[in-house]
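Only one protein chain is missing from this complex, and each of the others stays in its spot.
The chains carry the letters A and B, assigned in the order they are written, with residues numbered from 1 in each.
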Amino acid sequence: MWRFILRRLGFFVFTLLLTSVLIFALTRVLPGDVARVLLGREAGEAEVAALREELGLNQPLHVQYVEWVRDFVTGNWGLTFSRPAQDILQLVGQRALNSARLAAITMLIAVPLSLLLGVIAGLTENRLPDNTISVLTLSVVSLPEFVTGIFLINILALELRLFPASSAVSPSATFEEALPSLWLPALTATLVLLAYITRLTRAGVIEELKRDYVRTATLKGLPYRVVIVKHVLRNALIPTITVIATSTGWLMSGLVVIEFVFSYPGLGRLLTFAIDKRDLPLIQAIVMVTVMVILVANFVADLLYAILNPRISFD
Amino acid sequence: MLFFLLLALFGPALAPYTENNQSSPPREAPSTAYPFGTDYLGRDVFSRVILGARSIFLTAGVGTLIAVVIGTFVGLFIGYQGGLLDEVVGRFIDAFLALPALLVALVILGIIKNVDFAPGSWQAAVADQSVLIVIALVYVPIVARVVRSSTLDIKTREFVQAAQIRGEARLYIIFREIFPSVVPALVVEASLRFSYAIFLVASLGFLGVGASPPTPDWGLMVSENRGGLYQLAPWALNFPALAIAVLVIGVNLMSDGVKRVFQKSG
Partner (left out) sequence: MSETPGTVLHVANLGISYRVGKQWIRAVREFQIEVKAGQIYGVVGESGSGKSTAATGIMRYLAANGRTEPGSVIELLGQDLAARSARAMQDVWGRCMNMVPQDPAAALNPSIRVGEQVAEIVRRHEKVDRDTARARVVAMLRRVRLADPETIFDRFPHQLSGGMQQRVVIAMALITSPQLLILDEPTTALDVTTEAVILDLVRDLIAAEGAGAVYVTHNLGVVAQLCERVVVMYAGEIMEDAAAADLFARPLHPYTVGLLKSVPRLGQTKREMALQTIPGRPPSLTELPEGCVYAPRCPLAIEICQTKPPLETPAAGRLVRCHRWQEIAAGAVEVAYEDGGGAIASAGLEARSPLLHAAEMTKHFAVSRSLIEVLQGVTPTPVRAVDDVSLHIQKGRTYGLVGESGSGKTTLARMIIGLENPTDGSIDLLGVDLAPTVRTRGREMLAKLQMVFQNPQNSLNPYLTVGQAIRRPLMTLRGMARAEADHEVERLLTAVNLRPEYAARYPGELSGGEKQRVAIARAFASDPALIICDEPVSALDVSVQAAVLNLLARLQEEHDTAYLFIAHDLAVVGYLADYIAVMYLGEIFEVGYGSDLFAPPYHPYTEALVSAIPVADPTHQSERIRLSEDVPSPRNLPTGCRFHTRCPRKIGAICEDEAPPWRDDGDGHYIRCHIPLPELTALQKSLLPDHERDA
């Protein structure tokens, strides 16, 4: 068990380091002169040189990298570049909270619903319910988030006026304040996850149904319900834990688009904003936080999977 | 699907107006003259949708193709070679796969966009095709992993061992003995990648890091006509969005079909 955890933890750190190198390369090396990028074309030479000095850009790259990592780890994330300058740690924290709310609601709706749909589709393979669900997940719900988002705005907000069309709440709004404007983006995100989890659950159920132990269980004279619930679902649903975890990656990138569509002040909106404003330090921080969330989700899922699945032995 | 492919090929001939012709009255409702209406600059939406088909196909298609070719090579080699090489490259691939493609693409493109390259330099040329290159880049590890795992499986087959016993060269074994058996999985994966690539191109365009205005990019068109403009000219947004929807669904159904065919025969 410990060996397993250690291995997963090693992978976690490795991926994080790799990401940090990548993002560092992207933001420090690729643009060439970072100070110039930050200040824009019109800035004077002296100004650029001063900034370069201030940012420590004249030091060798690996020194810069180590410093950057150290600052990040110690929570010394600095200020945003775009004016008014804000404390990045605080800003990111606040927006991350907003995104977490949205993500939580989405997961709460999407996970049970898609598991249900996936199981139904799997049990009725190639019959009407399955075909209906499959066509739906293949088509309507696998559209890019901004397309579904916009259609939902058109129909539910503008035509039916059920929800507000924009979710541009104050970034510091409390949960109760934000809730009404959360439904529509959550619904959009749900549709995206729905397709993904449903299809994988369906595949899992179909695969398990073909196994010999299903025949054994049936030939014991157990009622169909018991065969399915006790024998099949137990095996079919364990892997979906991993699926749900990997879907956090989807959700994260989905949120970037969705928050953009709905102008919801979450982490994703902050990222598009930072990119727009060429705010390199802010981009770095957001990417690192996002990747960390994804990796933690994966790590937890691996652990859960290992605990729930007796086939994995820990020695 | 086929319909869109034809559009992409013959789009320029079919479009009644050029993409940036602003001669028409702005925000005209759809009519026989402007089947999809005109946008806020007076450009014919119908023409722009038709012309946009080509760019999305080209970017997603070529991007996928490059990823498939490179990914196949990488996957075949590390899968066959195994050992330390596989271990190291495999770890990198795994790490890379933990990062969502859209996010990676968004950040890379967002940063490239803000860098000024000297016009005419090779960097500028690369930056011009950045969406395509980024798509290729993010999909290489995914394709490589699929190819690698099926290579690992086929490598243990006895006909490969028979070739080793004959003292065949590594390249012969990889391409003549193993590669054909990888193809079915590869085709399934490629069609899947293509459908995601379209998804990605559209999303990136929408987020404003893909094509830059005034290119007739569907995602960009949706984005341009959002917000306050929407109420005034819903058609300018709805038609490109619809085009994306139809295309994505089409490609999805196609890739699902491809999968069924190959799983049956396999």
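The working rule: a residue touches a chain if its C-beta (ideal position, glycine included) is under 8 Å from a C-beta of that chain, and two chains touch if they have at least 3 such contacts.
Note that the coordinates shown come from a computational prediction; the quantities given were computed from them, not determined experimentally.
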Option touching the unshown chain, where B:Gln129, B:Ser149, B:Ser181 or B:Thr215 are the choices: B:Ser181
Option touching the unshown chain, where A:Thr80, A:Thr148 or A:Asn235 are the choices: A:Asn235
Given A:Asn58, A:Asn131, A:Ser172 or A:Thr216, the one touching the chain that is not displayed: A:Thr216
Residues of subunit A (touch criterion as defined above) contacting the omitted chain: 2-3, 6-7, 10, 211-213, 215-223, 226, 230-231, 234-235, 238, 309-311, 313
For subunit B, the residues touching the chain missing from this view: 157-159, 161-168, 176-177, 180-181
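We take it that only the chains that are shown with their structure count from here on.
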Length of the line joining the C-alpha centres of subunit A and subunit B, rounded to whole Å: 21
Partner subunit A, residues of subunit B touching it in the complex: 91-92, 94-96, 98-103, 106-108, 110-116, 199, 202-203, 206-209, 219, 222-223, 226, 231, 234, 237-238, 241, 244-245, 248-249, 252-253, 256
Residue numbers on subunit A that touch subunit B, as the complex places them: 11, 14-15, 18-19, 23, 26-27, 30-32, 37, 41, 138-140, 142-147, 150-151, 154, 158, 249-250, 252-254, 256-257, 260-261, 271-272, 275-276, 278, 280, 283, 287, 290-291, 294-295, 298
